[in-house]
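A single protein chain has been omitted; all remaining protein chains appear in their positions.
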Amino acid sequence: MSNTATVPPPAKTYGGVDSTQPAWRRLVRWEVALIVVLIGVLAFGSAESSTFISSSTFFFTGLNMGEIAIMALPLLLIVMVGEIDLSVASMLGLSGTVMGYLFQHGSSIWLAMAAALLVGAVGGALNGILIAGLGLPSIAVTIGTLTLFRGAAEIILPNPTTKLLPTSLTKIGIAPIQGTQLAYSAGIFIVLAVVCGVVLHATPLGRSLVAIGLQPEAAQFSGIRVNRIKFGLYVLSGIVCAFAGVLFTLKNSSASYGAGTGLELTVVAVVLFGGVSIFGGRGTVAGVVLSVIIVGALQQALTQMHVQAEIQNIVTGSLLLLSVIVPNGGDVLHRLRARLRVRDPQVRPTSA
Amino acid sequence: MNEGELIRPLLVLDGATKSFGAVKALVNGSVILYPGEAHALLGENGAGKSTLVKILAGVHQPDGGELRVDGDRVVFSGPAASRGAGVSIIYQEPTLFPDLTVAENIFMGRQPLGRGRAIDRRAMNAAAAKVFARLGVLLDPDRQARGLSVADQQIVEIAKALSLDAKVLVMDEPTAALTNVEVARLFEVMRTLRDQGAAVLFISHRLEEVFKSCQRVTVMRDGAFVRTAPIEDLTIDDIIRSMVGRDLESLFPKTATAPGDVVLEVDNLTREKVFYDISFSVCRGEIVALAGLVGAGRSEVARAIFGIDRRTSGSVRINGDLLSNGSPQAAMAAGLALVPEDRRQQGLVMELGIDQNVALASMRRLSRFGIIRRSRERTLATTWGKRLQLKFARLSNPVSTLSGGNQQKVVLGKWLARGPSLLIIDEPTRGIDVGTKAEVHRILDGLVAEGMAILMISSELPEVLGMADRVLVLHEGRMTAQLSRAEADEDSIMRAAAGLGSEEAA
Amino acid sequence: SSSSTSTTTNNTGSATATGVKKGLTVYYIPKDTQNPYEVLADKGGQAALQELGGKVVVSSGTADTAAAQIPSIQAAIQAKADAIVVAGNDPSALCPSLSQAQAAGIKVVSFDSDITCPNHLFINQADTKTIGTSEVDLLAKQIGSKGQIAILSAAASATNQNAWIKYMKVQLKKYPNMKLVSTVYGNDDPATSLTVLQGLLSAYPNLKGIISPTTVGISTAAQYLSTHKDVAKRVTLTGLGLPSQMRKYIKDGTVKAFELWNPSDLGYLAGYAAASLASGSASLQTGSKFTAGKLKQYTVIGPSGTTGPSVVLGPPTVFDKSNIDKFKF
Partner (left out) sequence: MSTTIETPPASQPRFAAGGALLRARELGIGLVIVIVFVVATLKNHAFANSHSVQQLLTGAALVALLGVGETLVIVTRNVDLSVGSVVGLSAYMVGTTFKHHPGFPVLLGFGLGIAIGALIGAINGLVVTALRVPSLVVTLAALYIIRGIDGVIVNGVTIDPGSVPKTFQEVGFQTILGVPWLAIIVAVVVAVVGYAMRSFRAARELYAIGSNPEAAALAGIPTERRVFTAFLVSGSLAGLAGALFLALHAQVDVTAGTGYEFLVVAAVVVGGVAIFGGSGTVLGAALGALLLNTINQALVSSKVSAFWNDAIAGALLLAAIAFDRWLSQRVARSLQSAEGAHRDV
């Protein structure tokens, strides 16, 4: 929301309409609601399916959500500064493709992975230049790169790879980390989430992100390198998504350009469901982590209960809707009361 | 206006109350407007003036009290209702649509219609041009509002209000960004409106304007009505006393200090299309004022020095060493601080707490192992809150809940906390009441006494004359005069600001 | 992932005459829950397991991606299913999950689109080579063995499509005057198929024939031709299509002939194969035999090229005016 000169950030409702919220609302945090939902999901799952509360469910959830969760972290940071990145899933596909292609053509697996990450950095830099450098709207730009990256992947690797990747690595798609029931990608996510949480909530950089999200100009006048930070975030997003692409490829022990098609919406949904404001400035890592777990657990529960995939979509959508309505509930009531107050007989002035 | 009492009042607001959650913005908002009068509403920052205005505008519904127009009790369900009742408002902050043309901004929702209820643009532009003519301004009605200077934005606001031909015209600090000439014109227009029997409610922190233009004065303090009186029964001191609630010592405390060695050296600074060849220097222990009309490019000079904008050519030295171009970080590292013109957009993150705003420019210093230490943050805020006599409920409250003056203090604290060697302060007291004004001036004076160098941009001549050791005058982006405290007076500055060239130049 | 179950009452574990256990649970995992072709196949599977006193669970995602199928495989593992019948959205992306399933003692059968994973039986709708060659011959017969032709395929990554196209190219060598000028991909999405088809037609104004070895592709193309008679006059269309969708075009003469096998027979055979494997009454060994109910007996063919052990449903049926009304699917 950066390119409108005289306009205050959309989230801000100072003046204009009564914007104050009752004190009790500050106590009710979305994260709390999420925890309640999570407990609900677990109770529901275990009630409906005997096999739900099991180590394998836990492992499978991690296995399925791992890459999505990992991509959600940089997206969280990007949304915090009031931008968005819709190219994440395409980048996952592209990096996997590059890795697969190189490996197919005889380069060492490690070299292939390195190259994939490099592509991620370059792709992220492209987004960064267009958005932070030229100041183009991120939603439009990343829709463009969404197509571009997927297309590049298509060119590089029209047909899926056939050469089998080293089983020592592909076992992350089959086995949990030794001695645990935690999928590798999930483990990596947890580490990244902790780092991300510390950075966002306790460091100058994190504070800067919040400031940029709430009021870019004020941030700039406080000596915060707004554009440099945004650029950095997109490069980071590129690299992390490329990394997710590497994991995804290893997990599936093969690469194809279609990998992760359509996941961008899932990732965005996960972030928003985590209570992150699309306008920037407001959001927590805890929220995103919870939302990842809920979405994953819900999928497992519903699948095990043979619930139609379509129904699962409906559930996901409804949860997403709740995530924005519930925190607003207070305001809505407040406004309704205000409305009612006005409703008393309205006398029109008559010119004497 | 004593015969005014005999006439039926146009508008009466009686004992209106309004609170925003914890904040009691209005305890007893009362004002009576008679046809044909210009009525001043005065009060410190946060006295509740704008809140009162927004109640008249139907933006806020009062929690209590009653509102009468032409003797009938009315409830404004929204701005439309208020407008329908013949009340038109100029808000404190410009409320334009940057993407629409100036004319559309003026006539939004009331555009003249042609065949088939379609908007008749030609008629609309003509009508807009008429209003501008009335104001004696030349603005292209068909021009996009985006890119208008602060002043022009205010002009459009005024035109909007006038075009309504309202019975009651409310103006919340319309002159804050205007040149004297424009202000004079505005007053003429006010007079004609009064002659047509309209009432004008005029809010300003510039008391001299009030004395020039108004017949009656209503003073508010802490959201409550204090007194209403005819202007001729009042002196400036009476007004200030009832605003501040105490006697006020001098508005411009100024202790003479001997300037030390040069801190800032600006050499042929140029930014294409905005300003050209600006050269000057600022020493320790002196206040240098940058005067000129709004739109002269003073803020832009400040922005270029601080590195927000890149300079096209020229150099800036701090304590002798060159400052790299377009990098606020470098400027801050070199000991520069900039208190910007626009508090709400540039100075503060309105939704962050007071403490976090104060800390915003010093986060690195407050953190250990890259982690911000909240305790230190709070201490910092408390310290500066005390030193600047900040009025606030809780440090964690968002600054949006503070009044203009206190917000300005937070910005000051944020920069002083860095202990800068040069403070650039743009419009230090724009929209700030006399009480706080005096405080701010005392703070600035104290700072230079401690040996800080200050570059002050101000549109208020008294402030410039009262506080500056030297005065630089800009006209359309060029420096037209450098005046010593001795040479500087109303006339010499205005001549230079008008680009008429001062004696030595001629 | 979507599901629907069909169970039969008697679930005793005793072996029947054919040596197939009762009460078996087979997970059918189609490319997605909506693909009409596979909906038919799943129904066939349910019929088969009904006869065998077992039960079918159909489960898959809404999108044609491997990722969307994996949770269904996991559900099969959780539910301790006896066998999985899967149509791969990706040749190898499912293998890790399937190997988990196999480790859990679940037998794996693939149909419609094969997967590259080890130790599974592929139920081939019809010998890959036969489909490739017969399509070309069918078109050649209609256009007098000469002129430019093109292929309108599904996704570029679809294994079955690519396998058939490979054999089409081989067969084309027999027709020196027929020239394959282009292969386009409609991703089994009507809108995309239409766009690429239109591009194809404007790119090759004197195109003679189009082969579309996918039900969505051929019906989209048929609809376009039936509404653009001028184009239909010079362009001949054939490929693999569902009689139910193509009947209209056969009748109005837009399409002379196309082929397919009975999808529900395919699912039915897959069901018997899965059950036999799960009961140990059949194996992946070349020559291993099992009876598939009404379809009589089948024999496992040894691995050839990229394809592992497989059984072939039978030669495809050619549909035209004469017989189109006999087929209800």
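We call the chains A, B and C, going by the order they appear; numbering starts again at 1 in every chain.
Methods note: a residue touches a chain if its C-beta (ideal position, glycine included) is under 8 Å from a C-beta of that chain, and two chains touch if they have at least 3 such contacts.
Please read all numbers here as calculations on a predicted model, not as lab measurements.
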Note to self: By the document's own contact criterion, which visible chains does the hidden chain reach in the full complex?
What the structure shows: A, B, C
Notebook entry, point to check: Which listed residue, B:26, B:293 or B:354, touches the chain dropped from view?
Noted result: B:293
Item checked: Sole contact to the chain not displayed, among A:143, A:175, A:229 or A:305 -> A:143
Notebook entry, point to check: Residue-wise, where is subunit A in contact with the chain that is not depicted?
Noted result: 1, 3-4, 6-8, 10, 13, 15-17, 86, 130, 134-137, 139-141, 143-152, 154-155, 158, 265, 268-269, 272, 277-279, 308-314, 316-318, 320-321, 323-325, 328, 331-332, 335
Checklist line | Touch residues of subunit B, complete complex, unshown partner | finding: 57-59, 78-83, 89, 91, 95-101, 104, 108-109, 111, 113, 117-119, 136-144, 146-149, 151-152, 179, 181-182, 185, 273, 293, 295, 476, 497-499
Margin query: On subunit C, where is the contact patch with the chain that was removed from view?
Written below: 2, 33-36, 38-39, 62, 156, 182-185, 188-191, 194-196, 198-205, 216, 219-220, 223, 226-228, 231, 244-245, 247-249
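What we mean here is this: only the chains that are shown with their structure count from here on.
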Checklist line | Chain of greatest Cα-centre distance to subunit B | finding: C
Next item on the list: Please work out the Cα centroid separation of subunit A and subunit B, and write it as a whole number of Å.
Entry: 41
Next item on the list: Express in whole angstrom the distance between the two chain centres, defined as the mean CA positions of subunit A and subunit C.
Entry: 37
Notebook entry, point to check: Just how far, in Å, is the C-alpha centre of subunit C from the one of subunit B?
Noted result: 74
Check: Got the subunit A residues that touch at least 2 other chains?
Finding: none
Notebook entry, point to check: Of all residues in subunit C, which are in touch with two or more distinct other chains?
Noted result: none
Checklist line | Complex contact set, residues of subunit A against subunit C | finding: 49, 51, 54, 56-57, 60, 63-64, 154, 158-162, 164, 170, 173-174, 251-254, 256-263, 299-300, 303-304, 306-310, 312-313
Item checked: Complex interface listing, subunit C residues touching subunit A -> 1-5, 33, 57, 59-63, 65-68, 70-72, 74-75, 77-79, 90-97, 99-100, 116, 155-157, 162, 306
Checklist line | List of subunit B residues in touch with subunit A within their complex | finding: 8, 20-23, 54, 59-61, 69-75, 77, 81, 84-86, 93-94, 96, 98, 145-147, 153, 308, 328-329, 331-332, 338, 340, 344-352, 356, 360-361, 363-364, 367, 370-372, 400, 414
